[in-house]
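Just one protein chain is left out here, and the rest sit where they should.
To keep things simple, chains are lettered A, B and C as they appear, and every chain counts its residues starting from 1.
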Amino acid sequence: MPKVTIPVGPQHPALKEPINFMVSVDGETIVDADMNLAYSHRGIEKLAESKTYLQNIYLVERICGICSHTHTTCFVQGVEELMGIEVPERGLYIRTLVAELERIHSHLLWTGVAGHEIGFDTLFMYTWRDRELALDLLEMITGNRVNYGINTIGGVRRNIKAGMKDQILKHIGKLEERVQYYTDMATTESTVLLRAEGVGHLPENEARKFCAVGPTARASNIPTDVRKEDPYAAYEELDFELITSDSCDILGRLIVRMQEMVESCKMARQLIENLPSGPIRAPMSREVPAGEVVSRYEAPRGECLYYVKSNGTFYPERLKVRASTYANWPAVVYSLKGYYIADIPLIIAAIDPCMSCTSRVAILDTKDGNERKVLDMDYLRTYGIKWYKEHGRGVRRR
Amino acid sequence: MSEIVNILLAVLYLLVFPGFLFLFFYGLFCEYFDRKLYARMQNRVGPPLFQPFADFVKLLAKEDIIPEKADKGMFSIVPLFAFAGVLTAILYIPIWRTDAVLSFEGDLVVVLFLLTIPSFALFFAGWHSTNLFSQIGAVRTVTQLFGYEIPFFFACLAPALIMGTWSISGILSQTVIRPEVLILLILAFIIAVISLQAKLERVPFDAPEAETEIAGGSLVEYTGRRLAIFRLMFNIKMVICAALITALFLGGPVLFPAVPGPEFIGYLLGFVVFLLKTLFVVFLLTMMRTVFARVRIDQLLKFCYGWLIPLSIVQFLLLILVRSMGWFA
Amino acid sequence: MVRTIGSMFPEAFRHLWKKRATVLYPFEKLELTYRYRGKLEFFDERCKGCKVCEEDCPSFAMEIKDEGKEQDGKTKFRRIYHTDRCLFCGQCAESCMSESIILTKEFELAESDKEKFTIESTYSTEIIAKEREVKEDG
Partner (left out) sequence: MDLVKWARIKSPWVLHLNTGGCNGCDIEVLAALMPRSDVERFGILLQGSPRHADLIVCQGPITKQMRDRVVRIYEQVPEPKFVMAIGSCACTAGVFQGCYNVLGGIDKAIPVDVYVPGCPPNPAAIVDGVMKLLTKLKES
């Protein structure tokens, strides 16, 4: 077969979200890959400037539906630092507990999706069934399955009642058992190993070069974890291990995620057992003093970074989000090369991509599809400013 | 007079039983059985009994789209071609007694040939859709064909070798006389079931229509009644392949030990036994679909050439040894 | 590394006899936790007209319109609630000073007619300004 370019996406059964890969293949082997992001570029950073800090919690929560707690915590932490609020201990513990439950649900979700990409639907069904245990806990604690809305500036909105502890421990126990089963199953089943072992190889030096984060980096033997390096919330008081793997392939990423789930269960148990008493939130004002801050958070997918600049009003002057998936894209393009068409979905899925987090550039397709124009950050910024001048802010400024 | 009866009987065989009508309903039932088992093994409820029938009727009533760039003639004729191919094959397979409706020395080869037609039809369908994904699927279909077809042929010819006849009905009537031969054919049975899974393009060997890789492969552009016919063809192909394996390796409609009784009850019992045995084969296929991940096309070929073909040759050598020692004369 | 083939076989086979995990939802009742955040319910008689809910709503789901004074000195308000914009985050209920908004557990909100999503009510009340306070638990 001559060299052809296969479009993968924006609507493709392997990708649940819009993104477009132009993969050049020679027969079944990939020679090159190009990536068009930003089918879901919405302009959140710009919109955030016209919403109050309180409203922005709910806006940034909806940057990504899977790691919604990541975004709110990261944002709220920054704002709290600007305001100089000391969050009560109990609030931090609950925040951390929700974060770890989210990590469990996100990793289980990933395991299932990875199974689906290699046609292993039974694994998909089982992991998603067991993920419901984590979601039940989240619903019980926060009131919603996804987009929990538990964070607020100065603490958390919902308390953990005494009766909840038993159920949390019970479900955590069940989850631990299931995670152990999946680890044993996935690392010994030949058909899985055939697809995962040695595929999507990303050596350590390349991973460093591409600044990979999270499980992708840890599977390439780079011990990086914000929870260890720069502890936030209650992580300083928790006893957990940093998981790395030196296999540098998809199997390594699978093992890292599985082990992390075990660690998360361990942490959740510690958090519940040592839950301090006291208030869950500190009183807060709606005005944020002028200043700027960078906040870091270890999302299930890697390091998430927020920059908040305040000018002393109700509204942030600038909000900048660097979501974790964004840092991992170059590594994907690197690890695609040299593998087969059949490996495309799995390699893309291996970083646990989250397209809605990453949309920074818009690529304009002309009608005939031949010409492409890249709209970069600067263009979008000026475009956004112009748009808002024409359409108005949509929010009543006080 | 008798000629007219014969013609009417032939039409009956072809259209009602064991031909089109029976295959239609049994094929749909097998899809239901497959999907329901699959769902139950995944701890779900699964589809209701009428589901495949509803899917079929719905697809018949949908809008029919032929892509502008596609080869219109080939695009529309290919499903019927494949369908006709598999329908014919049933006439040579025994269903309610040890001999089939039609049979002659060598019909096993004809059936095996008829069962490869769908793969080629799929190739043409994919290639003439001129969609990139369907063309990749089409190429993979043919690539896969070279992998599984050889072990499948070898495995199906093993009974012919030991029984000394190339007719399915003949093999079956030999089996009735000496059922203990089937023990020798266990290896061939396993090879046949595995390569049948590849032939039906189901997980773990569904690279040609991998949903998450190439969005459904050859059939990506098919809609409406053409898709319905293709889906029905797959179901019927599954039934016929299961029936073929039943006839060759499991003793077809014969119950061991045989129950004495009037002929009519014997036929009915044979038919029930046939249904149970084919469902058992379908169950094995479903089980494989449930517990495995999809393998890549190159890994499939490696598996077929590295394991299945050598094993089927071992089976052949074993049978030749047995025959030359004169244990089964 | 140990390699097996079909290591999920026992698990899958066992599930053939195991009870299904499915909740037959429209025919069986779905268990929701008591904190579940569904459609909002309003107690208009408690409302003090401070409009904090409208201010704090991140998605413009709530509109409260001032419709002039009535004879008895009360102010007439018109409340428009858009279910299809609502995020069910519960911030309005939390911000509300007079506890006139609560979250119910109703989640079956699907409609084919978009106009049914708009819920309107008119009421009159005295405007009483009150300090914001932090509430403990939702």
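Here, a residue touches a chain if its C-beta (ideal position, glycine included) is under 8 Å from a C-beta of that chain, and two chains touch if they have at least 3 such contacts.
Bear in mind that the values here come from a model prediction, so they are computed numbers and not experimental data.
Asker: Which chains here would be touched by the one that got left out?
Answerer: Result for the missing chain's touching partners among shown chains: A, B, C.
Asker: Please pick, from A:Val25, A:Ile44, A:Ile118 or A:Ala186, the residue that touches the omitted chain in the full complex.
Answerer: A:Ile44
Asker: What residue numbers in subunit A mark contact with the hidden partner chain?
Answerer: Output for subunit A: 10-13, 16-18, 38-44, 46-47, 50, 58-59, 62-66, 68, 109, 124-126, 128-129, 132, 135, 145-147, 354-356, 362-365, 367, 380, 383-384, 387-388, 391, 393-395.
Asker: Footprint of the hidden chain on subunit B, which residues?
Answerer: Within subunit B, the residues that touch the unshown chain are 35, 39, 42-48, 50-51, 53-58, 60-65, 211-212, 215-216, 219-224, 227.
Asker: Which positions on subunit C touch the chain that was left off?
Answerer: 20-26, 30, 58-60, 82-89, 107-112, 114, 117
In this text, only the chains that are shown with their structure count from here on.
Asker: So which chain ends up closest to the centre of the protein, judged by Cα positions averaged per chain?
Answerer: A
Asker: Return the chain pair with more inter-chain C-beta contacts, choosing between A-B and B-C.
Answerer: Pair with more contacting C-beta pairs, A-B versus B-C: A-B.
Asker: State, to the nearest whole Å, the distance from the C-alpha centre of subunit A to the C-alpha centre of subunit C.
Answerer: From the centre of subunit A to the centre of subunit C is 26 Å.
Asker: How far is the middle of subunit A from the middle of subunit B, if each middle is the mean of its Cα atoms, in Å?
Answerer: 45
Asker: Can you give the whole-Å distance between the Cα centres of subunit B and subunit C?
Answerer: That pair's centroid distance is 54 Å.
Asker: Two or more other chains in contact with one residue: find those residues in subunit A.
Answerer: Within subunit A, residues 122-123, 126, 129, 189, 191 contact more than one other chain.
Asker: Residues of subunit B that contact two or more other chains, please.
Answerer: In subunit B, the residues touching two or more other chains are 41-44, 290-292.
Asker: For a test of understanding, state which residues of subunit B touch subunit C in their complex under the given definition.
Answerer: 37, 40-45, 287, 290-292
Asker: Taking the complex as given, what residues does subunit A use to touch subunit C?
Answerer: 51-52, 54-59, 62, 122-123, 126, 129, 136, 139-144, 147, 149, 157-159, 181, 184-185, 187-191, 193, 279-281, 283-284, 394, 396, 398
Asker: Give every residue of subunit C touching subunit A within the complex, in rising order.
Answerer: 1-8, 11-12, 21, 32-33, 35-37, 55-60, 87-91, 94, 103, 134, 136-138
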